[in-house]
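Written below as C-alpha cells is the structure these notes are about.
What follows is subunit A.
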Amino acid sequence: MSMTFLNIEFLVASAVGLLTAAGIYLILRRRTFPVILGLSLLTYGVNIFLFASGRLMVNAPPILNKYAEVPYTDPLPQALVLTAIVISFGMTAVVVMIALAAYLSARDDKIDMPHHPEDEGEDA
Partner candidate 1 sequence: MIITYATHFAFICFALAILMNLWKIITAGEIADRILALDSMFINALALMILYGIALGSEVYFEASLIIAMLGFVSTVAYARFILRGNIIE
Partner candidate 2 sequence: MRLLRRLLPHPILTLLLTLAWVLLTSTWTLNSLVFGFLLGLLIPFLTQPYWPQQMRLKKPIKIIEYILIVLYDIVVANVIVARIVVFKPNAKRQPAWIAVPLDLLTPEAISVLAGTITMTPGTVAADVSAEGHALLVHCLDAPDPDAVRDEIKQRYERRLKEIFE
C-alpha cells in the first residue's frame, strides 16, 4: 500500500486517461457499432473528468447534515455531471437509432460514407 501511485487522484486520472484512450481508439473504427461503444467509453472518461474537477473526497456526500459539522465534497461538478450523463444518454439513443436506420437503409454499417465522385462530361 505504500506504492506512490496508490492514491485516489492517480487512480481516477489514469481511469480518465484509459477510458479516453479506449474511446478514441474505438471511435476511429470503421463500423458504427464500435464507434458507439467508443463514444460510451469516452463519455465515461469525460464524465469522470468533469466530476474530478471538483477535487475528490471520500465519505463526504453533499447531503447536508443537520446534526454535525462534517466535510462536504464539491456538489457543483456532480450536478454538472448529472446533466452531462442525461444529455449523453439522449445523444446515445439518437446516434444508435440513426446508425440503425442507416444500416437498415443501406444494409451496411460502415461509418465512412460511400463516395461517388461522378465523372461528368464537359461542363460548359
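Quick note on selection: all candidates are chains of the complex that A comes from, given by their letters.
Couple of notes before you dig in:
FYI, a contact is a pair of C-beta atoms (placed from the backbone, for glycine too) under 8 Å apart; a residue touches a chain by one contact, two chains touch by 3 or more; residues count from 1.
Not measured: the values here are computed from a predicted model.
Candidates 1 or 2 all come from the same complex, and the one touching subunit A there is 1.
For subunit A in complex with candidate 1, the touching residues are 59, 61, 63.
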